[in-house]
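Would you mind keeping the following structure in view while I ask a few things?
Left out: one protein chain. Kept in place: all the others.
Up next is chain A:
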Amino acid sequence: MKMNLTALSLLLVAGVSYGLYQLSYEVQGLEKNLAALDKNISDNRETIRILKAEWAYQNRPDVLQSLATKHLPLLLIAPYQVADLEQVPENVIALSELEPKNVPLPRKKPRRTYKPPKNKPLGSYTLATFSKAGGVQ
């Protein structure tokens, strides 16, 4: 009985201290993990900051303007090109239009060399465009 008690308490001591050490190591491990995560977060934040600055730098208006001049056939918006939705005429479709008709067939094969007509819209306003050197022409 006495031996049992001693053995039991020894076992208990061993068990508890093992548990405590385990816990202590686990806490240390978690703390290490936390520190690493914190560092990771702050590193990521720093990277985001740099990327944001880089993004703003690459999107400087003068850079965008020179790129647009180089690659896009865009012009300044002329006043006659601006309209609101109410100014667009309503397209009234007649009932007869909705009835099914014969599907039209092309007379010959569509050409590969097809080019859209070159007629540009005529306006009372001379369209301005950005020059490559900068500024508006």
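We take it that contacts are C-beta pairs under 8 Å (C-beta built on N, C-alpha and C of every residue); 3 or more make two chains touch, one makes a residue touch a chain; residues count from 1.
In this section, contacts and distances are computed from a predicted model.
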Chain not displayed: protein name in its UniProt record ("ABC-2 type transport system permease protein", "Electron transfer flavoprotein small subunit", "Penicillin-binding protein 2" or "Biopolymer transporter ExbD"): "Penicillin-binding protein 2"
Among A:10, A:35, A:53 or A:68, the residue in touch with the chain that has been omitted: A:53
Residue numbers in chain A that touch the chain omitted from display: 42, 45-46, 49-50, 52-57, 59-62, 65, 76-80, 82, 84, 125, 128, 134-136
